[in-house]
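Only a single protein chain was left out; the remaining protein chains are all shown in position.
Chain IDs A and B follow the sequence of writing; residue 1 opens each chain.
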Amino acid sequence: MADNGHSHGDNAEYYALRAEAIQALLIEKGVCTMDDIMTMADKIDSRSPADGAKVLAHAWVDPEYKARLLADAESALLELGYDLPETAPKLTVLENTDDVHNMAVCTLCSCYPRAIIGRPPAWYKGLAYRSRVVVDPRGVLQEFGTELDEDVQVRVIDSSADYRYLVLPKRPAGTEGMSEEDLAKLITQESMIGVGLALTPEQVSAS
Amino acid sequence: MPKVHDRGGWPNEDPIDQSEHEMEEWERKVDALNGVLGDLGLKTSDQLRRAIESMDLATYESLAYYEKWTAAMEMLLVEQGVMTTAEIDAKMETLKQGQA
Partner (left out) sequence: MAQSPSAKYKPGDQVRIRVGVPPTHFRTPEYVQGKQGEIETSWGAYPNPEGLAYGGDGLPAQPLYLVKFAQTDLWTNYEGAAKDALLLDIYENWLESI
């Protein structure tokens, strides 16, 4: 079963060719150009977890910025030069603390804060994660190697409509003197979805 | 019985496959085409979802992510009269011969 969106199934060759045929017809009919498609592809490629990490690291070091980011993510992103497209879904940032751990999913399809952190990882689109994380979030966290204290409240956010959710991970202990740039390296894609925590400086230097 | 795409709470014992997959160029183009067609007003996210949700269970579960998107975009383009299935079939044949 092509559970996590891999393309190496029996159908891949057929669909690759079918997609090419559809594009060729759209171009012949003057609906769009290959240049339009490649320009869009480059635009989508230009967003990655590093963009989210940069914003969230800034929120770690500047409490006033963090407050603005949590209250109105889109305006706060604009302050750092990220102008989300008019057509992009709305964005909200959720803060993980000592007491609350948020984690995001889309059980119905694959809604994800693409406009700021790019395309979702394959597992996020797969049936195992989408089926299980809502009913057994703590089991899923363990599967990702994430340990939480028993008394932390786990909040699963199922992105089902016009909002996309970006998790602000908890800042690890022992990072007080670090530069914003080095802090950003602690913020992984998994920590911004909420299946992981931010890395510790020791984890980064060991890798 | 929930619809094919409504997966929350479905029994599923499969481990979460955390390996990342290098996107192939055709998938990157399909991803981009979805955005281009959106900007042209030829589809909304909900139209694409509706098309994907109309698949039977076996198809929904066997097609990979961008394969589903390709099938759904075809449904929407044919539905709106932008192209016909016969045109796509014929173009595929031409492309295949070009590859041979």
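Remarks
Rule of thumb we're sticking to: a residue touches a chain if its C-beta (ideal position, glycine included) is under 8 Å from a C-beta of that chain, and two chains touch if they have at least 3 such contacts.
All of these numbers come straight from a predicted model, not from anything done at the bench.
The missing chain, though absent from the view, touches A, B when the full complex is examined.
The chain that is not drawn here is touched, among residues A:Gln23, A:Asn96, A:Ser110 or A:Ser159, by A:Ser159. The chain omitted from view is touched by exactly one of A:Arg68, A:Arg114 or A:Arg138, namely A:Arg138.
The chain not displayed touches subunit B at residues 2-3, 6, 8-9, 44-47, 49-50, 53, 80. If you put the missing chain back, the residues of subunit A touching it would be 90, 107-108, 134-139, 150-163.
In this section, only the chains that are shown with their structure count from here on.
Separation between the centroids of subunit A and subunit B, computed from CA atoms only, is 21 Å. The touching residues of subunit B, when paired with subunit A in their complex, are 5-12, 14-21, 23-24, 26-33, 35-40, 42, 49, 52, 61-67, 70-71, 73-74, 77, 82-83, 87-88, 91-92, 95-96. Listed in rising order, the residues of subunit A touching subunit B in the complex are 1-9, 11-12, 15-26, 29, 31-32, 36-38, 40-41, 43-45, 87, 107-110, 119, 121-123, 125-132, 134-135, 140, 143-144, 158.
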